[in-house]
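Only a single protein chain was left out; the remaining protein chains are all shown in position.
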Amino acid sequence: MKKSLIALAVMAASGAAMAQSSVTLFGVVDEAVSYVNGGNNWNGINSGGNATSRIGFRGTEDLGGGLKANFWLEAGILADTGAGGNSSGSGLEFKRRSTVGLEGAFGEVRLGRDLTEAYKATSRYDVFGQVGFGVSRLWSDGSLGGVGTSTQRVSNMITYVSPNFSGFKAAANYGFGEKAGDNKANRYFGGGLTYDNGPLSLGLSAERQNAGPAATYWTGAAYTAGYTAKDVTTWALGGSYDLGVAKLAAAYKDSKAKDDNGNKDKLKGYYIGLSAPVGTAGEVKASYNHYEGTQFGQAKLKADQFALGYVHNLSKRTAVYGTYAYLKNKNKDGKNLNINLGGATLKDNGAQHGLQVGIRHSF
Amino acid sequence: MKKSLIALAVMAASGAAMAQSSVTLFGVVDEAVSYVNGGNNWNGINSGGNATSRIGFRGTEDLGGGLKANFWLEAGILADTGAGGNSSGSGLEFKRRSTVGLEGAFGEVRLGRDLTEAYKATSRYDVFGQVGFGVSRLWSDGSLGGVGTSTQRVSNMITYVSPNFSGFKAAANYGFGEKAGDNKANRYFGGGLTYDNGPLSLGLSAERQNAGPAATYWTGAAYTAGYTAKDVTTWALGGSYDLGVAKLAAAYKDSKAKDDNGNKDKLKGYYIGLSAPVGTAGEVKASYNHYEGTQFGQAKLKADQFALGYVHNLSKRTAVYGTYAYLKNKNKDGKNLNINLGGATLKDNGAQHGLQVGIRHSF
Partner (left out) sequence: MKKSLIALAVMAASGAAMAQSSVTLFGVVDEAVSYVNGGNNWNGINSGGNATSRIGFRGTEDLGGGLKANFWLEAGILADTGAGGNSSGSGLEFKRRSTVGLEGAFGEVRLGRDLTEAYKATSRYDVFGQVGFGVSRLWSDGSLGGVGTSTQRVSNMITYVSPNFSGFKAAANYGFGEKAGDNKANRYFGGGLTYDNGPLSLGLSAERQNAGPAATYWTGAAYTAGYTAKDVTTWALGGSYDLGVAKLAAAYKDSKAKDDNGNKDKLKGYYIGLSAPVGTAGEVKASYNHYEGTQFGQAKLKADQFALGYVHNLSKRTAVYGTYAYLKNKNKDGKNLNINLGGATLKDNGAQHGLQVGIRHSF
C-alpha cells in the first residue's frame, strides 16, 4: 500500500497540539520548453523557468515560553534530467538550505548554509523571482564573471534575524572561512535591512567576502581561470510599490573587488520591473536591466536586458507560463561581459532572443 | 518525536477534499543473496532481484474542469550498499523519473526524464519485470553493447499520452538533443501503441535515436570504447494472454545502427514467457530468450537464456523470491555478445548459471 502525506489543511483542523511537531515536505517541479537564438541556436528543456525545481523538508517545534526550534533542508533538482541541482555535479544535496535555528522574542539565530541576508534583502525585487530567462543577473551566481556577482549562498554561517519593528527588520550573516591559522581568509559577512509596510517595500544590503586561495565556501562564482577575486564588497538598494493595478519595482547594485594583479574590478547595474494582475488568474511581468563592468583593468563593458513574461495560474500550486527575454551585450575590443541566455553561443553582435514556455507545479 | 506518514486508507477516509492535494511517498527495498558461476564464481548481495530498489515522491492535483496536474520524482537505490542507483556513480538522483505534467480529456502532456513510451509498450511482457537474473536483455540497458539495446530512459523529453479508446492507447516521446547549432544531433523520438482488453494485451513500439559525438541524453548504452552508434532504429512487438491458470507472453525486437566505420550493426531477438499463480500467495515464472547480433561487420553472435522464478507473497507489499537463470553465450572467433549474468567472468564456453534468493518490500 502506498503512503500519503496529509494536507496542511487537515493538519490545522486537528488542533493546536499537532502544530508542535509538524514536519512539512515541500517542493517544486518546473520545466519549460526553451529556445535561444545566437551564433548557434539552441532548443531544449530547462528546469525552473518560473521557480527553481526543488525538494525539501522543514519543521518548527514549539518549545514553550515563546521559544521555537526550526530546521530546513532543501535540495535543488534539475527536473529535465533528474540530476541534483547543485553546481558540483553530485546527486541530491541540501545545498539550497541546510539550517537549524532557535527563534523567540529576541529574533532568530540559525546555523548552517543558506541564502545570504544581503542577497535576500534586495534580490526579492526581481519580478522574475531570480529564475528563468528573465532573471535579473545583478544577483545571479557567476553569470557576470569576475567582480560582478554577489554570493547567493554561503556555508558554515551564523545568522541573526531581528524581530519586526513596525515593518523594519535587520538580518546579518557571518560565514566562517574555516581555514586553519587564518580566520580572515575566505570568511564572509554581510546583512540586509528591510522595511515592509502596506504597499511599500524597501531593502538595503551590504556584504564583504575575503576570498583566498582556497575559497571553498564561495560557490557558483565563475571566475576566469587563474583569477581569484579578493575583498569583494557589494552593496545594493531596492524597493517596490504596489499600486493595485500594478506593482513597480527598482534596484541598484554595486560591486568592487581586487584581482591577483592588483587591478580594481567593478560591476554595477540597475533594474526596473513591473508586474500586474490580468483577470483572476493571470499575471504579466516586465523588466529592464542595465549592467556595466570593468575587469582586469580593461575597458568598461555593457549589456542591456529586456524581459516580458506571462503566468497563468491554474490553481495556487500550478501554473503555465511563458517568458521572452532580449539580451544585448555591447562588446568592445572583442570582449563581452560574461553574460548569456544559456545554451546557444553569442552572435557576433552579442544580441540574443530567448523564449520559454513551461509548467510549474508546487507541492 | 518521530513523524509518521499516514496510510492511503486514512487519506481516502478523510474525504474528497484531500485528494486534491495528495503527495505520495513510495519506494521499494529489494535485496537478494546471489550466486553466479563462471570462469571465476561470484557471490554476494544484489539490490533489486524482484523489483528495482527505489524511493520517490509523486502527486496529482485536481485543477477542476477535468484537468489535473501531476509530478513524479523517483530515484534508484543500490540497497546492498546504500548508494544512489544511477549509473553515474553520484548519490541519490531522480534519474528513474522526473516529470511534471497536465492531463485532461485530451490525454496527458509531460515534460522531463522518464522511461520511453517505446520501452514501456513492449518491455512490460517480460515476466521477470525487467530486473534480476531472469531479466529479458532485449530491452535492458547496455547489456548487449553496440546496436542491441533500446534506450530505457531519456532526459529532456516532451511526452504525449492519448486517452484510452476502447482499450487502445498511443503515446509518443520527443527528446531534445540540446546541441547548439544542430537540433538533429542526439535527439530521440519514439512511441508505443498498446491494446489492453480483458485477458488480451498487445504492444507495438518504434524509436529512433540520432546519436552524435556528444550524446549526453543517451544514458546506459555501453558501447565499445571509441565506437559511436548512429541512427539507431528499433521496433518491437509483444503480447500476452491470461488463460487464468497461466499467463502466456511473447515479444520480438529488432535494432539497427551504423557505426563510425559505416558498418551496419544489427541485433534482434525474441522472448517467450509464462507466469502462473500457485496457491493463494505464490507465483511461478519461466522465460526463454534468444538473442543474436552482428557488430563491426563481423560474424553473427548468438546467446540463449532460460530463467525460472518463484515469488511468495507474504502480503501485497512484501514477498520472498527465488530466481534461477541459465545463459549460454555461443562465442565465435573468440567473441561473445556483451551479455553476462553479472559479477563472475564468463567461462570459456560462455555458459553461466545464476541463482538469487531475496526479499522485496514496497512502501
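As written, the chains take the letters A and B, and residue 1 is the first residue of each chain.
One rule holds in what follows: a residue touches a chain if its C-beta (ideal position, glycine included) is under 8 Å from a C-beta of that chain, and two chains touch if they have at least 3 such contacts.
What you are looking at is a predicted structure, and each value in this text was computed from that prediction instead of being measured.
Note on the undisplayed chain: of the listed residues A:V33, A:A79, A:L138 or A:M157, the one touching it is A:M157.
Among B:E31, B:E74 or B:D265, only B:E31 touches the chain that is left out of the view.
Residue in contact with the omitted chain (choice from B:N40, B:N164 or B:N197): B:N40.
Within the complete assembly, residues 1-7, 9-10, 21-23, 25, 27, 29-33, 38-45, 55, 77, 79-84, 89-93, 314-315, 317-318, 320, 343-345, 358-361, 363 of chain B touch the chain that is not shown. In the full complex, the hidden chain is touched by chain A at residues 1, 3, 5-11, 14, 17-18, 20-26, 57, 59, 61, 63-64, 67, 69-71, 73, 75, 84, 86, 90-102, 111-113, 155-158, 176-183, 217, 316-317, 363.
Quick note on the criterion: only the chains that are shown with their structure count from here on.
In terms of their C-alpha centroids, the spacing between chain A and chain B amounts to 38 Å.
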